[in-house]
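I am attaching a structure below and will ask some questions about it afterwards.
With one protein chain withheld, the remaining protein chains of the complex are depicted in position.
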Amino acid sequence: MINKTTIDLEVRYAESDQMGVVHHGVYPQYFEVGRVHWLQQYNLHYHKLEQDGIMLPVYDLQIKYLKSAKFGDVLTVNTYLKELPNVKMQFNYEIFNQDDEKICIGHTTLVFVDEKNRRPMKCPNFILKLIQEKAGD
Amino acid sequence: MINKTTIDLEVRYAESDQMGVVHHGVYPQYFEVGRVHWLQQYNLHYHKLEQDGIMLPVYDLQIKYLKSAKFGDVLTVNTYLKELPNVKMQFNYEIFNQDDEKICIGHTTLVFVDEKNRRPMKCPNFILKLIQEKAGD
Amino acid sequence: MINKTTIDLEVRYAESDQMGVVHHGVYPQYFEVGRVHWLQQYNLHYHKLEQDGIMLPVYDLQIKYLKSAKFGDVLTVNTYLKELPNVKMQFNYEIFNQDDEKICIGHTTLVFVDEKNRRPMKCPNFILKLIQEKAGD
Partner (left out) sequence: MINKTTIDLEVRYAESDQMGVVHHGVYPQYFEVGRVHWLQQYNLHYHKLEQDGIMLPVYDLQIKYLKSAKFGDVLTVNTYLKELPNVKMQFNYEIFNQDDEKICIGHTTLVFVDEKNRRPMKCPNFILKLIQEKAGD
């Protein structure tokens, strides 16, 4: 579990559906909030990466829904890597509610893509170093 | 009422909220579907306009919600202009449900913006002509 | 300006569109986050109100977009009433970015609706009192 980060978010009314729970299609957004926060610990910002010509599209996504979340819940999103990135970088997520119940687990695999030729590329060295330094803490 | 177009769309489950109706924040998307369709009658496509350096950001939005819509409803979006565009172009919308009840009216004002300098510009002549020709039909 | 509240939120990547800015259709959600937060200062929670048989559907919405917001921006949503609620309650909003630029203003009018008969009702007295007490602070 490499460099886990934690961020809280409050469920929005708009995210509920007529079953009275957070619509399952909202969770990829929650994961993304966790992922963006994870990257920020290295001062890595999506928009800076994109300005540097590095794109990070999502290649796959998997979610297991364990319990439902409701409007007003305060959710905690834990985000971590299982292994160092290469061409791909797999983020793992766990989401807990305010009663510390695990409501959801999942992962997303992102691919490093060179914006110029739109081809996959290895994780840039400066990113790898940032992660390794922190992991060694 | 200039060149009204009509498009149907089916309410998605994800668009419902815990009150059991379409969340009020979804309607700007319905208006946008109507607007895009309106532009297509002139073969004007947002992405082509953007490629031509013409941006059309929304400047204001107004919605009156008359009746609620529900998952499974088939909605009809009517879109039209009240007057010919200048720097601004105001789209008006009416949405009806399958029982021909008016559920919503509204408008959005868009501004023609030159992508190069990001400043407002007059509606390009070729667009004005397209609209006038059709209006004269 | 009655009982203004302030809440910050960070723009999500999913909220950007291909113009590179927050899609105009996302702002109703931002307003709603402000409104829910405003109600919470009185310990008024949507889900408690709904459990008490009080519904608060949105009757109208108006937004003026002054500047665009971008992914990563930290936005401040100010929410306040202009006058005490009766059958309707009008919330006003201003959104600022991290550079203290006003990017958006707007309002939503909500209607108190009795869940039993789905008819408009006057703002319940206990809510009116809560607001007046605080306004008199």
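Order of writing sets the labels: A, B and C. Residues in every chain begin at 1.
By our rule, a residue touches a chain if its C-beta (ideal position, glycine included) is under 8 Å from a C-beta of that chain, and two chains touch if they have at least 3 such contacts.
This one's a predicted model, so the numbers in the text were calculated from it and none came from an experiment.
In terms of the touch definition stated at the top, the absent chain reaches A, B, C within the entire complex.
For the options A:E10, A:E50 or A:D114, the residue in contact with the chain missing from this view is A:E50. Contact with the undisplayed chain is limited, among C:F71, C:F96 or C:F112, to C:F71.
Interface note: of A:I2, A:I63 or A:M121, the residue touching the hidden chain in the full complex is A:I63. Residues of subunit B in touch with the missing chain: 12-14, 28-29, 32-33, 36, 45-47, 70-72. For subunit A, the residues touching the absent chain in the complete assembly are 18-19, 21, 24-26, 28-29, 32, 47, 50, 55, 57-65, 68, 108.
Counting over the whole complex, subunit C has residues 13-14, 16-21, 23, 25, 71 touching the chain that is not drawn.
Note that in this section only the chains that are shown with their structure count from here on.
For the pair subunit B and subunit C, the CA-based superposition corresponds to a rotation of 180 degrees in steps of 5. Annotation: 34 Å between the Cα-based centres of subunit A and subunit B. The mean-CA centres of subunit B and subunit C are about 24 angstrom from one another, to the nearest whole unit. If you average the CA atoms of subunit A and of subunit C, the two centres end up 28 Å from each other.
In subunit B, 18-19, 21, 25 are the positions where the chain touches two or more neighbouring chains simultaneously.
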